[in-house]
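Quick notes on the structure that follows.
A single protein chain has been removed from this complex, and every other one stays in its place.
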Amino acid sequence: MAFSGVPGLALHHPARGQRIAAFFVVIASFLGEYAVITLLNGSTGAVYQIDWPLPFGPALLSVDQLSIIFLLPLFLVAGCVSVYSVAYWPARKHSSAGKLTLFLGIFAAAMVIVVMARNSVLFIMAWEVMALSAYFLLTAEQQSAEVQRVGTVYLIATHTGTMALLAMFSLLRGTIGTFEFPLSHSLSPSVPVASVIIITALIGFGGKAGLMPLHFWMPGAHANAPSHVSAMMSGVMLKMGVYGILRTLSFFDALPVWVGWLILLLGAWSAINGIALAAGQRDLKRLLACSSIENVGIIFIGIGLALVGMQLQAPYLVVCGLFGAFIHIINHGLFKSLLFLGSGVLIHAVGTREIDRMGGLARRMPITSPLFLVGSLAICGLPPLNGFVGELFLYVGAITDGIVAPLPLAALVAPVLALVGGLAVITFVKLYGIIFLGVPRSVEAAHGHEATPAMTVPMVLLAAGCLVAGLAPVLLVRLVTPAVALYGDLAAPVIAKVTSLVPIVPLTIANILLVSLFLVIGTAYLLRLRRLPRSRGATWGCGYLEPTARMQYTGTSFSEMAINVLGAIVAPNRRKPRLAAAFPPAGTRFQYTVTETVLDRILTPIFEVVGLAFSYLRRVQHGQLHIYVLYIFATLCVLMFWRN
Amino acid sequence: MILLADQLLVLVMLINLVMLGTSRLIFSIRAVAVQGVILGILPGLIHPFSGHLAGITVGIILAKGIIIPYLISDAVRKAHIRREVEPFLGYVPTLLLGAVFTALSFAFAEQLPLAPEHKELLFVPASIATLLTGFLVLTTRRKAISQVIGYLVMENGIFVFGLLLSEAMPVMVEAGALLDLLVGIFVMGIVINHISREFSSLDTSRLRTLKEE
Amino acid sequence: MTDIIIHCAVALLFPPLLLGVIGKTKAAFAGRVGAPYFQPYYDLIKLFRKGSVFSETTSWVFRAGPVVTLSATLIAGLLIPLGHHDAPISFSGDLILFAYLFGLSRFFTTIAALDTGSSFEGMGAAREVTFSCLAEPTLFFTLITLARISKSLTLSDILTHPTPMIWLASGASMLLLAGALFITLLAENSRIPFDDPNTHLELTMIHEVMVLDHSGPAFGIILYGAALKLFVLGAVFVNVALPFATGNALLDWAIFIAAMLSLAMTIGIVESVMARLRMTRIPQLLVGATILSAFALMLVLR
Partner (left out) sequence: MLYALVLLPLLGALCAWIVPDNRWRPLVLPVIATIHSIVTAILLGNAPPPSPAGWIWLDPLGKIVLLCISLLFAVCAFYAVGYLSYRRERSNRVLCMGLLVCLSAMSMVTMTQHLGLLWVALETTTVSMAPLIYFNHNARSIEATWKYLLLCSVGIGLALLGLLFLAYSTYVAHHDATLLLGPLMFSARELNPAWLHAATIFLLVGYGTKMGLAPLHAWKPDAYGEAPGLVGALLAGGLVNCAFLAILRVYQICLASGTEIRFFQQALLGMGLISMAFAAVFMARQADFKRMLAYSSVEHVGILAIGLGLGKGALYGALFHLLNNGLTKGVLFLSSGNIHRSYSNKTTHVVKGALTRLPWSGGLFLAGFIAITGSPPFSPFISEYTIVSSAFIDGHYLVGGLFLLFLVVVFIGMALTVLPMVMGAPPANIEPTDYEDRLLTVGPPLFMMALILLLGVWPPEFLVTLLKDGSAMLGVQP
């Protein structure tokens, strides 16, 4: 089985071992991809059974169409990341490289098993191994207090989620009488605990996927992990949460309609909130993490649409929702990893995550900057890149339904997506523009340098993926069709009928037309330029003669307006100073920071209150021996008089 | 014979009250010793004579009547303390409580069905009363010594009950129990010495550094 | 076939005229003679002949910006029907592509502006993205509403569908739609009351300030692109607001062009009778438009 190749890199010597490990992962990913493709072409995945001596029945492993959707990006990203890491986290520079390499391998392998497991206990074990190795990965720089803090938050969050999952799987076991996963659509939702199962699943998996309001661990964790790790976590690990929810829901044959609506609402909330948060971030990787929340939200919108559709027998909704969700899963894996790897390059070059300290890097990084641009365009869902395809499906689903099917309300999804798209444009224009364009805002930025091929090649690969998928969306459709058929158990003709509604081929034509048009006009323009006189000068300072780099618009100021408009959502902390003197304006600065509302304003206070209450309860242990004896006596009496 | 046994048991209970009332350590140690001796005598009164029985009698009298009191009074001598000063709960209240507990133990004993041949014996109330007295001493007294005494009284209470089945008990177990008791008291004595050296007093209310705040 | 050719011809040649008409109208209101109708064409030709100045800070992005903007707008122009003739490219779901093409052009305009590193252009970019992000839902609401009315997902059907019957049937919502669309039109093309195309104070500009550093052919491309955008959105508006179609193709073309010209005049009138809004008020107006369109959708959906 090709998948088991992944942990091959569990050997950890310094530099050389790292290379060998990377080599192993690449091989493993190639094999994995190959296996996936072969499975995709008809041949149904074989079932592997391990008779382990644990009291939970045999451990089943198998691959079905749903798993494939998640395995594809997993292997791709794992391969790219491992190559990237060799240059990004060289063993000779970081003592933690060995540990990192080791856990990276375990991490990838665990995720593969998560996707393949068909026994709930095996699933949980792989799941927790994945979570723990993620913890060790993101605390690679465990010396810093910040990393420690976010690591702890992450660990607590994920472990709490796991507890919810334990409850859920136990309930499932109680319902079906075995620890193996039931067949899809085999459970009727009328079983008493069904709703509890679904809720716990939402808590457990949603937390991992970064679904609001359980997203609070994400920005910090992704921001402080090494970049290639963030790429793995954001590009792949979040999807495991999505996978879990999809898998769990697939057990039931007809879900109550509120589930669909709930997921739809949560998705919409996460999408808008996430991107609004992202717009206000000053930290490069925090921003990317927040936008991951947004993308997960979009995925969940798709799932929600599909569920609602299933409930109301609206095939349009089902098919388009599923297509949208699945395609977006793959896409997000591509461009989010690309962006995180790019951010790694930036951090390497500039040595900071502060957007406002960068600038003018486009000319210093001729390779990275276009790649980053591709990523940004894709994540904004702009044609002709792949991000657009997934969203197109969702739009069509929503609107089509708004027209023909009995559920006009779904049409409201479209404006939501539009708003999200707009905000995404704000966010990523800011990101790209402030980082790569203009003049350097700091010395470090001025001396930024391009990365080594080992780092750029994986990015090129991912970017190419984005482009190809964008220009030939039919590929994506081809990839996910089986999964859709399986998941929504729909007949091929239905799918064909619906997909015919979605302009795949015309879109391709339009995209190609767009690109060619761009090339034509571009060449024309350049030729024209060549013939005309050209001169270079300073930027027109609107009459101000000595513009300095510090006068440029910063990311903070760029998004300030949007933040004001969205104040209700992101609740920024403003620090508005009063002018010390009218003139000359003494050193006063206005600044705002977007806060983690859930974490800082809800959870932390609760923790403090509980801690206080506990510290009162702890008085019981007061060190008075004779009172301790009294406890024993009291217990005796209580038991004596306790008639059951 | 039976009558005598009952009177002795009453005596045991009286000793309990005395123990609760007195503040002089040496005195209460002696009281415990007396209790121990009575415990040694009792089985001879209710069970037919046998070698096993003799062994038990001798053992109990030796251990509870002589060695243990010696150990404790030795510890007392080393620690140079004479009396228990201000207990957590005054003497009169503890006395009253003791009386109440004794009454309660009678009531409690009524609940438990006895074997016919033990019907008119006071073993059960006596043992429970003694047990409770031990608890009372343990919880109300300050000095480590008196807590050891409390523990002893408790043990005595348990043994009182044990006498009902003394010939049913295998020798090995009885011996083991006694031996453990001895060693336990011995270790406690040592610990008490260390305490008095470390804290220059045996006031256990000073042993409060280990706690949660 | 002829239709397609005419479509392309109109789409390519007609737009600058709108600017001319607007200018003329405003001049008339101001009691001036004003520049000739074809002034924009002269400007363009001149610009394409001029040499250009580039700031040292700029990179290839700066040069690519206008080009991408123009090409995206052109594709958009090929997507919409003009005068009740189907668009050259038209497929189900193209309305989404239509909306996103504007997103693409916006993206590049703004990053091109940021490329100069001038704080003023950054300011303009920030305003542009923020406002259009608010304008986007409006566009979608209107399109969905129309789609709902016309039971179709292709712009051609959607926009050629409105007929007097429909206006009579669901007049209220159509009216709301027209209003919302008009506001969006003004906002997207950064006309008064949102932005003053020919103000002279950079602090108050939105679109104009972003292109301060472009010169020569690039600036020409931008001007042309802007005109084209005005034309495209205007065409959408006209299609909705003017549901009359004679069977005759050429006649329809004539009607359409007349309608466009009158729209240009309307804009001119609006610009000359209204003052520019304060920056802080603009979001409110946009949200208002969104609410209008949402209301229209509600009316249609019930």
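Letters are used for the chains, namely A, B and C, taken in the order the chains are written, and counting of residues starts over at 1 for each.
The rule we apply is simple: a residue touches a chain if its C-beta (ideal position, glycine included) is under 8 Å from a C-beta of that chain, and two chains touch if they have at least 3 such contacts.
What you are looking at is a predicted structure, and each value in this text was computed from that prediction instead of being measured.
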{"item": "Displayed chains contacted by the hidden chain, counting the whole assembly", "value": "A, B"}
{"item": "Per the touch definition above, residue among A:Tyr34, A:Trp258 or A:Phe614 touching the missing chain", "value": "A:Phe614"}
{"item": "Residues in chain A touching the chain absent from view", "value": "52-55, 121, 124-125, 128-129, 132, 139, 142-143, 145, 148, 151-152, 155-156, 159-160, 162-164, 166-167, 169-171, 173-174, 610-611, 614-615, 617-618, 620-621, 625, 628-629, 631-632, 634-636, 639-640, 642, 644"}
{"item": "Sites on chain B contacted by the missing partner chain, in the whole complex", "value": "111-115, 127, 131, 138, 144, 147, 151, 154-155, 157-158, 161-162, 164-165, 168-170, 172-173, 176-177, 180, 183-184, 187-188, 191, 194-195, 198-199, 204, 207, 209-210, 212"}
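Note that only the chains that are shown with their structure count from here on.
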{"item": "Geometric centre distance via CA averages, chain C-chain B, whole Å", "value": "101"}
{"item": "Centre-to-centre distance between chain C and chain A (centres being mean Cα positions), rounded to whole Å", "value": "36"}
{"item": "Averaged-CA centre spacing for the pair chain B and chain A, given as whole angstrom", "value": "70"}
{"item": "Chain C-touching residues of chain A, taken from the complex the two chains share", "value": "359-360, 362-363, 369, 373, 377, 380-383, 388, 391-392, 395-396, 399-400, 402-404, 408, 411, 414-415, 418-419, 421-423, 425-426, 428-429, 432-434, 436-439, 501-503, 506-507, 509-510, 513-514, 517-518, 521-522, 525-526, 528-529, 532-542, 547, 549, 551-553, 557-562, 565"}
{"item": "Chain B contact footprint on chain A (complex, rising order)", "value": "618-627, 629-630, 633"}
{"item": "For the chain C and chain A complex, residues of the former touching the latter", "value": "48-61, 63-64, 66-68, 70-72, 74-75, 89, 91-94, 96-97, 99-101, 103-104, 106-107, 110-111, 114-123, 125-127, 129-130, 132-134, 136-137, 139-141, 144, 147-148, 151-153, 202, 212-213, 216-218, 221, 283, 290, 294, 297, 301"}
